[in-house]
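Just one protein chain is left out here, and the rest sit where they should.
Let's look at chain A:
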Amino acid sequence: MKKSALKPLFAALLLAGTCAAQAAHLEVVDQLVFGGYSGSLNGAAFSADALDLSQDGDVSLLSGLSVTDTNYTHSSAADGYFFKTSQNFSMSITQAFTAAAGNIFSGDTLVGMPVITLKVAADGEAAGSDVFVSFSGLASAFNSYASGSGALTMDMAVISGSSTLGSYLWDASAVLSADQFISFGFNAKVGDELLLSGNMLSSLSADGAQALDVSASGQLAGAFTVTAVPEPEQYAMLLAGLGLMGLSIRRRAQV
């Protein structure tokens, strides 16, 4: 075999070792989701429960309420999703309160997705095959508590049995505007069941002492990928390829 023919072979071996394609995917087996917007304004309670729009392996949760009065406006929208085709997981909240002085207010918005049961489903691999599951995404917070008080927290975790495989938690209550990258990964096997949880909570309150224009907004969004873990023989091939490559370079250097 000529050297010129070996080069692409090495390249192919290297690629085979380094590029792990999407090997499997996560499927929703079951979910428990809830949330909404509730609180009180000048002694009167209000609430808007979240609609669970989940269907056919997609998880979807949405709540919203917008109230306008001559003296005040308050509004909230919150949503959360897991989409099977894109493997995207996201949630967001936006809550706002604008009022003249004298309005006493407290409102909480919750995206509660404490249990989304996911299964590592095969795209052709045998059950029990090793895979690597990763999540990468971005969390954003955008708050304005010029006065009054507010809070914003968000978290997500992937759990198997009693082990936490990956998690993220951000108390963004003191944040005006910031982003954080989220990235975690763990080993799993095709056929495993995993528990995904995601929660986001915002609160705004006002004691009526002064006019207010406050808001809390957060978003957490990203995507899961499931890649094959190379078998030992693939590693062996990669090493052999590297060895041959080294040999070829050494021989060329001697010429």
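We adopt the following convention: a residue touches a chain if its C-beta (ideal position, glycine included) is under 8 Å from a C-beta of that chain, and two chains touch if they have at least 3 such contacts; residues count from 1.
Throughout what follows, contacts and distances are computed from a predicted model.
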Name of the absent chain as recorded in UniProt (options "2-oxoacid:acceptor oxidoreductase subunit alpha", "Spore germination protein (Amino acid permease)", "Bifunctional metallophosphatase/5'-nucleotidase" or "Putative exporter"): "Bifunctional metallophosphatase/5'-nucleotidase"
Option touching the unshown chain, where A:L138, A:I159 or A:A211 are the choices: A:L138
Hidden partner chain, touching residue among A:L62, A:I159, A:V175 or A:A211: A:L62
Residue among A:N88, A:S173 or A:S197 that touches the chain left out of view: A:N88
Hidden partner chain, touching residue among A:V29, A:A157, A:V175 or A:A221: A:A221
Hidden partner chain, residues of chain A it touches: 51, 53-56, 58, 60, 62, 64-66, 73, 75-77, 79, 81, 83, 85-86, 88, 90, 92, 94-96, 98, 136-138, 140, 142, 144, 177, 181, 215-217, 219, 221-223
